[in-house]
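Every protein chain of the complex appears in place save one, which is left out.
Presenting chain A:
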């Protein structure tokens, strides 16, 4: 699915991704209470906040993993929240990449299989999918590991495979939820170096949920989520 397939809306220009007045509850517990966020194309934005503030729920709504109870999610000028579940799934498969705290790789498959998987889901040519997976192995400094089972990898290697798997489809937006949460400082630093370098090289927009200031410092700017609302910091000289 391309952005042109989304329901028609008048916004030709503007942010690539936008949340307006998002509300989402789980049972009687509100997680989002009117959250607003705009992310420009190519921007890396860190979403920070205490545990339970609603930052992961915001990411899930922005990525169309589940719709908000109320409010709007716009992607590339189209209303993402109005799409059916199957069309949201298709959009996630073709336009969005995901990296989570624990790589969520398929343990029965090899590293190369895991990276090629999104391409195969998109019905790409099998040979071409594995050729591209090989390229990403090199870009993520994983040469020679393509035949290994993911259970044989270190935490840092597994997370780099997850980054490769997220970027192999050239997503418009990469959603990363605590991508270094399970890694030590040095390994996490290397993973973030690669994630942000590759995202910038590809022009990929990144929404990065983290409670870690050292991770957030890789972003162009940060927003805070508190009690289900997004607050931008006060303007800082030299910052955005």
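Everything below uses one rule, namely that a contact is a pair of C-beta atoms (placed from the backbone, for glycine too) under 8 Å apart; a residue touches a chain by one contact, two chains touch by 3 or more; residues count from 1.
FYI, contacts and distances are computed from a predicted model.
Asker: Consult the UniProt record of the chain that does not appear here and report its protein name from "Putative surface protein with fasciclin (FAS1) repeats", "Membrane protein", "PadR family transcriptional regulator" or "ATP synthase subunit b".
Answerer: Of the names offered in "Putative surface protein with fasciclin (FAS1) repeats", "Membrane protein", "PadR family transcriptional regulator" or "ATP synthase subunit b", the one UniProt assigns to the missing chain is "PadR family transcriptional regulator".
Asker: Which residue, A:106, A:201 or A:217, contacts the hidden chain when the whole complex is considered?
Answerer: Candidates A:106, A:201 or A:217; residue touching the omitted chain: A:217.
Asker: For review purposes, identify every residue of chain A that touches the missing chain, sorted by number.
Answerer: Interface with the chain not displayed, on the chain A side: 50, 193, 213-214, 216-219, 222, 224, 231, 233-234, 236, 238-239.
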